[in-house]
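Removed: one protein chain of the complex. Kept in place: all other protein chains.
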Amino acid sequence: MNLTFKIYRFNPESGQPPHYQDFTVDVKKGETVLDVLGEIKAHQDGTLVYRRSCRSGICGSCAMQINGLNKLACETQALELQTATVVVDPLPGFKPIRDLAVDLEPFYEKLRSILPYLINPDPPETDKERYQSPEDFAKIEISISCILCASCTSSCPSFWADKSYAGPAALVKAFRYSYDTRDAGLRERLDMLDNKHGLWRCHTIMNCNDACPKKIFPTEGISFLKRKVVENKY
Amino acid sequence: MMVHNHEVVIIGAGLAGTRAALEAAKVADVAVLSKIFPSRSHSGAAQGGMAAALGNLDDDNWEYHMFDTVKGSDYLGDQDAAEILAKEAPEVIYEMEHMGAPFSRTPEGKIAQRKFGGHTLNFGEKPALRACYSADYTGHILLHTLFEQCIKQGVRFYSEYQVVHLIVKDDICRGVVAWDIRNGGLQVFRAKAVMFASGGYGRAYRITTNAHANTGDGLDLALRAGLPLEDMEFVQFHPTGIYRNGILMTEGARGEGAYLLNKDGERFMKRYAPTLMELAPRDLTARAIQTEINEGRGCQTPEQKAQGIPGDFVDLDLSHVSEAKLRAVLPQIFDLARNFAGVNVAKEPTPIQPTAHYSMGGLPVNVDGQFIRDAKNTPVRGLYAAGECACVSVHGANRLGCNSTQDATLNGRRTGRTIARDVPHLSWEDVPAEDVKAAEKDLDWYYQANGSENVADLRTRLQDTMMVNCGIYRNEKDLKTQLGIIKELQGRGKKIGVKDKSKCFNSEVMEAMELGHLLNFSEVIVIGAIERQESRGAHARTDFPTRDDAKWLKHTLAYQEPDGRIRLDYKPVTITRFQPKERKY
Amino acid sequence: MEKGIGSGGAFAWFFQRISGAFLLIALLAHFWVLHYASNGEVTFQIVAQRLATPLWKTIDLGFLVFAIIHGFNGFIMVIHDYIHSHNLRLALVSLVWVVGILIGIMGMITIIGFKVPVGGVI
Partner (left out) sequence: MHYKWKTGMWAFVFHRASGLALSLYLLLHINVVSSLYNPAKFDNTMGFLGSPLFRILEIGLLAAVLYHSLNGIRIFLIDFTNSTRKHSQIFWLLAVVGLIIFVAGAYPMLHHAGIL
């Protein structure tokens, strides 16, 4: 079936402002938006730029805005979008580098800022593993599947408004470590996050939950952390 | 040109690269270069697990693990390396756990372990519970844990830097030249120690489980620097990849009772493995599927049927298993089949075909991760490697499931330690001007390429023909045909056109460079395969169907001569505890 | 992470919820009394009568204080969302405070200071 792909184009070197370019592609059942982009790059316009690697929804490279929502291009069946024109934009809220590739450095900076690693001053009791019950593992099980695709943070209107806001992805990571029974860094992280650019910028707008390809529901973790701060303080 | 000086430069940020960085960064200034963001590395795709004889659920011990690894390798694996792998694996797992890796747990709270193909107790007696895992995204949690530890230690990452040239002179490695993908410039990374951790090359094949980034760059860079590659002819195929894109459908599907059906709806495995049926070992099953396809019994798409073209896939059918059960035990199968084949597994069969999965061969290294440049095991000063790009050789002719995440992490760690040990004794060497010039000329060539050949088409042609002529089954005639095709493609590769002249994130140039790598090392795979006149592990020759230890119990080393010809040499296999026997399961 | 100006924001968040809960109850009562208990007529007589009882005085006072703080705390939250220049933010937040306090005083004078005029009611 012939679909039109309306793709955001931008090259800072060209001096041209960003614009949309239309491509018509014959899409077959089973083909993903990433497949289509590949086809366009191979046979229509080699200059089209986008990121991709695993093409199986695990590396997080190909997050972009498809028909107005953040998605992984490699997981999105083109025909299932059920629109004759598919609009493809870069992730909103980040500086576009070129075409569909955006500058993710601010995203990683936020991740680094929340101490994204196990904090535990006590050495393990044995030289074997620290114990953790399956129930305790289950508490963090959803959050460990985050692939850092940035879909959530990029979909968050609070992040659009305040670029210093930590954003859902970093907060999910803070949750993931803080609620790991082997971690002792909760207080340290909460101190970081109880701040004008931290937890309180989340107004439960919920875009992040829809955007997350791993169905992590970042707002759940954020709510946990908010309550924890309040609990500790008052 | 910008010159960076870092004592240690690591190419690749997968399990091997990040694990090594953590060790080396304890004593030295380390930079990790990766052409994609570290957390995007393909290690994150590993689902099944990471092998270690912890014995959390049975009476496992490292000797069993070593034996299985050696036997799995069809006795081509070096046994000193396999012994180290089996012995150190538990420590590596515990260390990962202490760093925070979230493993699935047993009811008592220990790390849970599951069965995996080829891993047994008591030298083949019964299946062992040896694979440590985290749901079905083990590689993902390992990679992210290591990446986050690197953040903690302040390891310096250069993300989206593609290494394009390795600087080796007088058998001393002096650094690399990298291309800053975002800004387009070349930069010299001068280093006392350079380590490759650049991963696998599945992209030489059309149907592969591997990521787009897995183009075997490191292998070709070494080859061009006059260094050898080892055992490149051994390419592992996984039996069940989703049709047309090769994405892995886990062995678990067959574990839950999936049927493999040909176009007549026949469970053809009864002709290949009457008792085990669909649960036969990976290589056997892959060969069975390939035989069905080759002999015209593959399933056909409607278009193929209409045009009378023989089909090139078989069906993996789960429709007889209850949906509730499938959702409970194989949730990911639903997503994968839906997202990548547009199929509902509870109702329709998923089209599948064997898929290129893992490279057993690679950059020759000793058990300490030092690069070896000849059959006498002479190390190259300042050059190291680990992970899938390296060949220690633990996996020999065939890798066991769950052994490669362990190999990458464990040998990444060992190599990092070796580097930490060596760095104080290594000196800063000059970077020869001709290397920088060569790299510049190379890049300019791509920017100026105005020919008529299309990069994507050449790549597709290589991938398609590698699949057919150098895939699961091989024979001299097809391999020679393939060598001819590669030569032809190399010629056409000199006439490519690159439309994009921009400095900024020029992924067209990037893909063109990667095509160059693919074409170069694929030639080594094919030549190694032509020469090796036996069937061993993943290398199945229809014209030489048996293993020949008298002649071929040895590693292949391949060099590229200055005139571009590939020269082969051989190196003995290290055998310590286990004498080669026939491999039966 | 860069710390914003002022204290964390935990109190603002928590208070917004607590006061919201209180306001919910108070507002229900307010509306009920205004539009159902009476006949929809708002005359000096009725209001004055109500305001004269100490119970109503307290309720209305609480209502007033919570509503103001809730509303103006809300304003400050919005400012923190969109205004990132330190000085402008400081200025606006101060303005909100000043207006809030003034209006609060005004309201309190009305409620506390209100006396039933002699011979006024009934």
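Letters A, B and C mark the chains in the order given here, with residues in each chain numbered from 1 onward.
We take it that contacts are C-beta pairs under 8 Å (C-beta built on N, C-alpha and C of every residue); 3 or more make two chains touch, one makes a residue touch a chain.
Worth saying up front: this structure is predicted, and the values here are computed from it rather than measured.
All shown chains touched by the missing chain in the whole complex, by label: A, C.
Within the whole complex, the absent chain has one touching residue among A:67, A:133 or A:181, and that is A:67. Although one chain is not displayed, subunit A still touches it through residues 65, 67-70, 89, 92-93, 155, 157, 160, 203-207, 209-210, 217, 219-220, 223, 226-227. Mapped onto subunit C, the footprint of the missing chain covers residues 17, 20-21, 23-24, 27, 31, 35-36, 39-44, 47-48, 51, 64, 67-68, 71-72, 74-75, 78, 99, 103, 106-107, 109-110, 113-114, 117, 120.
The rule we apply is simple: only the chains that are shown with their structure count from here on.
For the pair subunit B and subunit C, the distance between mean C-alpha positions equals 66 Å. Rounded to whole angstrom units, the spacing between the C-alpha centres of subunit A and subunit C is 40. Listed for subunit C are no residues, as none touches two or more other chains. Those residues of subunit C whose C-beta lies close enough to touch subunit A in the complex are 1-6, 8-14, 77, 80-82, 84. Residue ranges on subunit A touching subunit B, taken from their complex, read 11-14, 29-30, 32, 35, 38, 41-43, 45-47, 49-61, 74-77, 79-80, 97-99, 101, 104, 108, 111-112, 115-118, 124, 127-134, 136-137, 140-141, 144-148, 177, 180, 182-183. Of all the residues in subunit B, the ones that touch subunit A in their complex are 36-37, 39-42, 44-45, 93-94, 97-100, 102-112, 134-135, 137, 140-141, 144, 148-149, 151-152, 182, 211-213, 244-245, 247-248, 335-336, 338-342, 454-457, 498-500, 502-508.
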